[in-house]
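With one protein chain removed, the remaining protein chains of the complex are shown where they sit.
== chain A ==
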Amino acid sequence: MKRIATCFVVLGLTASAAMAEVAPGSIQFEEGAVAQSLTGTSGNPAEGRTIMTTKSVGNCVSCHAATDYADVPFAGEVGPLLDGAGSRWDEAQLRGLVVNPKMTFEGTVMPAFYKVDGFNRPGDAFTGKAAPADLPPLLSAQQVEDVVAYLMTLKDE
């Protein structure tokens, strides 16, 4: 009996946490921007920096350099230098850019980091095999918030 009760409590908690998260399919864009936080929990900029500069996670560094992470080797140059991104864009615009930059820059080569459908032959990560039916987004909702929080710190001098 006691065990069952605990189970309910745990389930209840996860359910409410999941409900607070905005699912990839229910994002509201306004001219490319996403005003509402995806989780309601404010992002952690230090976490965001790690996500952006780690190959197996955000890997933004493969295309973008930034003076703030100049210590990370081999920054790419496919995308622009991110210095001053937090001054050029507001938080909602940056969230929109990370969730799906195609809503801001039509036809951009930058991938959408919080999107799970509408792909041509989606794969299961880098295996070359077909994606599972419940393909996860490239970043979790909280990881998107962390990245946005970090981008907001990249102000013009």
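Basically, contacts are C-beta pairs under 8 Å (C-beta built on N, C-alpha and C of every residue); 3 or more make two chains touch, one makes a residue touch a chain; residues count from 1.
Criterion: contacts and distances are computed from a predicted model.
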- Message: Missing chain, UniProt name, options "Acyl-CoA dehydrogenase", "Phospholipid/cholesterol/gamma-HCH transport system permease protein", "SoxAX cytochrome complex subunit A" or "Phosphonate uptake transporter": which is it?
- Response: "SoxAX cytochrome complex subunit A"
- Query: In the full complex, which of A:Q28, A:S42, A:S62 or A:T153 touches the chain missing from this view?
  - Reply: A:S62
- Note on the structure: On chain A, the omitted chain is touched by residues 55, 59, 61-63, 73-78, 109, 111-112, 119-131, 135, 138
